[in-house]
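Read through the structure below, which is laid out as structure tokens, and then see the notes.
One protein chain omitted, others in place.
Going in written order, the chains are labelled A and B, and every chain counts its residues from 1.
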Amino acid sequence: MELICPAGTPAALRSAIEAGADAVYCGFNDETNARNFPGLNFSRDELRKGIALAHGRGKRILVAINTFPRAASVALWRRAVDDAVAAGADALIVADIGLMDYVARQHPDQRLHVSVQAAAANPDAIAFYVETFGARRVVLPRVLRVSEIAEITRETTCETEVFVFGGLCVMAEGRCSLSSYATGKSPNMQGVCSPASHVAYEETAKGTTSRLGGFTINRFAPREAAGYPTLCKGRFSTALGDGYIFEDPVSLDATTLLKGLQAAGVAALKIEGRQRGRAYIESVVRHFRRALDTLEDGSEADIASLKPFTEGQSSTLGAYRKTWR
Amino acid sequence: MSHSSATSSGPLPTIPPLLALALRPLPLLPLQLVLGGFLERILRHNPGLLDRLGEHRRARFGIKPADLPFAFIVEAAPPRLQVVRELPPGLDACVSASLANLLALVEGRVDGDALMFSRQLGIEGDMEAVLALRNAIDDARLDLAAELASVFGPLGEPARRSFELARDRLIGASREQR
Partner (left out) sequence: MQLSLGPVLYNWAPERWRDFYFRVADEAPVDVVSVGEIVCSKRSPFFAEHLPEVIERLQRSGKQVLLGSLILVSLRRERRQTEELCAIDGAMVEVNDLTCLKSIEGRPHAIGPFVNIYNEASAAFHVRQGAARICLPPELPVSSAAVIAAALPEAVIEMFAFGRVPLAISARCYHARLHKLSKDNCRFVCEKDPDGLALKTLDRQDFLTINGVQTLSHACTNLIGDIENLREAGIGSLRLSPQDCDMVEVAKAFRDMLDGRRDAEDAGGRLSELYPGVAFANGFLRGQPGFSLARA
């Protein structure tokens, strides 16, 4: 299985390759990708250099152009496609159906991956992308069980890629407007979820309060482990009780499921975290490189070592586990 | 060998309170002059830092080493560093952590989000500015020892060695890892 690693900066790209990535995914420094954060991502020149570095070491670069183009500004997204193709990207990761149509028509030889943001959650939806646009791989949403992944992979003619570590969307990706409800900015449109511009932390006697767009998302006691101020991992109140209604602050860690995913026929494993630092990339990529290299000899992977990198200092198998739903 | 990142080997040590107390009466101006020159040099050697800071390059950042009796106000454009006993109100953003964690962050040895999750890093104010700063620094692959050496000219090599020794003792990391 191929190990696909994130990079938000050229330095992180180098770190990922040195730590054992087979491929690195990254995006341009604008709203065309779903990690449009300040100080993050690649200029055209940085992408060209990153691709040269990767190709020099026999690795691949996948370019995420996975937001939904704004009406009347589609040209910006098409230019991102053209520039990524010209730079020699090994694949484009696309979510918008109009943009996939463009890639298929203008760059028929370019390898196209269906982004997780396209929310293709079953063989029929995947077949549509394969037959209509010639998609070669689909990144599966984080809402499926391993048995369902196996079924999809059996019934699908393209490759499948699944997330194995990092941030965990509780909602079907690409179909969530929670962030824009509170802030006006969404993953689909602006490439941001719970954007930093709308986050505020307040220290009070009760602890640290995180707010998003004025709504209280969580309150942490002084030494309590924290997570991102994302809505789906906040603490809320209902008539049936208070707490983490959607999901605890946790990160996905599927280290213990690698064999199952291999048996399911998955082609590629993806690590989330283009917004994370080099220290995260180095440790997480190295961990999974080692886990993949020793998959056959039956040695137990050390899953404790990644705990510090997880939200709430805890990890989950997420929807891969049957009882999650 | 594998880079055992600081986070995976547990929390970094803090400056002992007694030592911090001993540092309290020291005059700040000499420190400010040295660090100001250091900042200028880092920015000159790493023009990418300003590019990544983008619109936040004029932000005023308060940096508070939680275990030291003083703090820093840092501006990137134009480069300016002040050493103060207390951070004043009105800064764009403030970051606080132990000196060891701050140094490790600057050198990309720890992941900022991981520090935040474990509550070892406090951030307040303009989160976009903080993110831009963090990402800019992480991409710059700063080596403080090497930067420091270049400040000291011919005395650079001994300065680098003594800084590395002090840093590694503080961070608890072995020098071979660099």
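The rule is short, and it goes like this: a contact is a pair of C-beta atoms (placed from the backbone, for glycine too) under 8 Å apart; a residue touches a chain by one contact, two chains touch by 3 or more.
All values derive from a computational prediction rather than experimental measurement.
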Among shown chains, those touching the left-out chain: A
Which residue of A:Ala12, A:Ile51 or A:Cys176 touches the chain not shown here: A:Cys176
Hidden-chain contact residue, picked from the options A:Arg48, A:Arg79, A:His107 or A:Arg219: A:Arg219
Residues of chain A in contact with the chain not shown: 68-74, 95-99, 101-102, 118-125, 127-129, 131, 143-144, 148, 151, 170-172, 174-178, 180-184, 186, 188-189, 213, 215-219, 232, 234-242, 245-247, 319, 323-325
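Just so we're on the same page, only the chains that are shown with their structure count from here on.
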Chain centre separation (chain A, chain B; CA means) in Å: 30
Chain B to chain A touching residues, read off their complex: 2-3, 5-8, 52-54, 56, 105, 108-114, 116-119, 122-124, 127-136, 138-141
Chain B-facing residues of chain A, complex: 8-12, 37-40, 195-197, 199-201, 203, 208, 220, 222-228, 249, 275-280, 282-283, 286, 305-306, 308-313
